[in-house]
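Note sheet for the following structure.
Only one protein chain is missing from this complex, and each of the others stays in its spot.
Note that the chains take the letters A and B in the order they are written out, and that residue 1 is the start of every chain.
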């Protein structure tokens, strides 16, 4: 069984084929957008742009970098809470993100800027779609459910944190928390919408922290706090405010959303995850359902309601049309219709997540993937050359035994 | 005594009441400022603003994010140097900061933008007031002095670092050091003042590093360096240059300030802290007096002198009036008067710190707060569910004993 885990040919082959494909696809399709092309100077002149500060780079690059810190440091370190899976957490996240960003450039190009057989790459649109959390969470959970192992409990001693691992994980949490306002505002229209998206996210996140701490203490019989709640549920407010962040949610509205999601998410860790694991065979190691799933659904509802309540008085007519893209084919759509479509969108993404997750789960169940045995889940040693740990403990035990023989004699006298 | 530490009802109650109060107060008072309001487009037109880049968001958001990294990652991790208090350090800092930012939005709104019963919230003013370090340090030290425990030495084995904890702490130090120029310049006037504040802070910080290393080595009988100095005293230059950062301090002036403060702060750790603890009963675990207290006072004096020396030739008339707010009621005030007022301000903030600290200290002495017993200070286990550590050592000892029985026999022969 362990033999399966040897990745010596599979992993390099996947990496080389993928990257070669990327080079070919970029060669065929990708071109610098005008802001990154030497003809920018001519474009500036032709369009009466007086300053380089109008180059999209200066508007988008700081947010883009913040979102990168979230993806690479934030998610990478958040997952190091597993005491024996730190190398895998931070490095496989790194590998997948490096895959992902290249693929994202192509996909977004094909969807948005495909013209004359080419796509035009500017500063990369780093995400924040309405349904990313809900879709991602339930897609992944469906895959996990299908891949469920009856005997995973053999690895249960590995599936936990230790003191250092929990501190590494907090590096991830804090960078995610701090830069979530950049994430939710990264793709907003410039000006007031972007400004508002950052403010709303910030308020919601702050409220989450307080209710997470409250519920964490309240659900422990000694009132003690749990690090897994602080590491995760404090971020739920950022997820839930995603859809409505750039809308006129109001700041106290954002606080209420964060207030509720801190509670729901922490309760999920305390009660729902153990229930799903023992009763439904859904093993959710890092609590995706609590951090992205439920808060994502709440966020979808909040977004739909906030959209349905939009008025011209609040947004101005131009503002409303720009915010909800009531232009082109959608000109004249009413806010209540928009709210209905957004609500329907939640169900559509859930359906896609379940169907897609089932298909991918079944593919991953094929016995060709080199997965670790039931005893070897959550441990780096399967895929990593680990540094030799010095036998400090043995050395210490030896010294103790050598230097305190009297006690041993005493023990052995009995 | 230990029973007191159960926070199961107290902590959740405080969190819920506080956050509910925030929601109500935000609902009543807080409104989006024009830069975050959909009427921004109309405002732009009415005020002949041609580009979204003039929205305050684009001037302030990067500095705002830097300051957030300082507060959440910087201070949170700086305090993880305590080997058994890492969870508390990083998480209680997180909780207090999430409390604090909401309160700060309201307070600053009431003080600065209260109009027609509402406050107008834009990108948040993240601080940097003239007296924040001095006031904060001596307020906290007064509280600590009143709360002094006669038998704290029972916890002395807990009050220390270990190798990993000191490295985690350096994450905090470095992010504080790097972003201190953003902190000191965050609330400066845009343009040359902000530019100058960043430059001066940077020079002062760099000089602090060198003199900290020098004194750390010089005061150790083997010339060995101490991590606690590197973690803290290297930042003293940033504190001390706070008041004068945006003034025409000159770069060599900033270097001199940093030079002196690296020395004073490190000497404080080596000689003053132990003296205060043993003779005056003032126990200053993380050396607040050395990092914020004394450098804050030095900074106040530097600021007063630099202000008193201001001339129209250096600043231009407009520049001087703008820098020192010689407008409205203060029109026509002279630099030397300004310097005198700033010097007086140091004493006023010290007085407020001692009086306020005494009151709060006495309140915290009331036996209702669930403080840990004298044996249980500086340890997470009082307030946290800790991960079960694997009995690696025991296991190692067992294996050693099992596999090397000869030595044991030998021992027991004696």
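By definition in this document, a residue touches a chain if its C-beta (ideal position, glycine included) is under 8 Å from a C-beta of that chain, and two chains touch if they have at least 3 such contacts.
If you're wondering where the values come from, they're calculated on a predicted model, not measured in any experiment.
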Sole residue of B:194, B:232 or B:290 that reaches the chain not shown, by the stated touch rule: B:194
Residue in contact with the excluded chain [from B:104, B:174, B:308 or B:343]: B:174
Touch list for subunit B against the chain that is not drawn: 53-54, 58-59, 62, 66, 83, 157, 160-167, 170-171, 174-175, 177-179, 182, 190-196, 198-199, 202-203, 205-207, 209-211, 213-215, 217-218, 220-227, 230, 234, 248, 250-252, 255-256, 259, 314-316, 318-320, 323, 391, 393-394, 396-398, 401-402, 405, 408-409, 412
Residues of subunit A in contact with the chain not shown: 6-13, 15-16, 18-20, 22-24, 26-27, 30, 32, 35-42, 44, 51-53, 55-58, 61-62, 65, 68-69, 72-73, 76-77, 80, 86-87, 90-91, 94-95, 98-99, 101-102, 121-124, 164, 168, 171, 383-390, 392-393, 396-397, 399-401, 404, 407-408, 411-412, 414
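Simple rule for what comes next: only the chains that are shown with their structure count from here on.
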Rounded Å distance between subunit A and subunit B, as computed from the means of their C-alpha atoms: 30
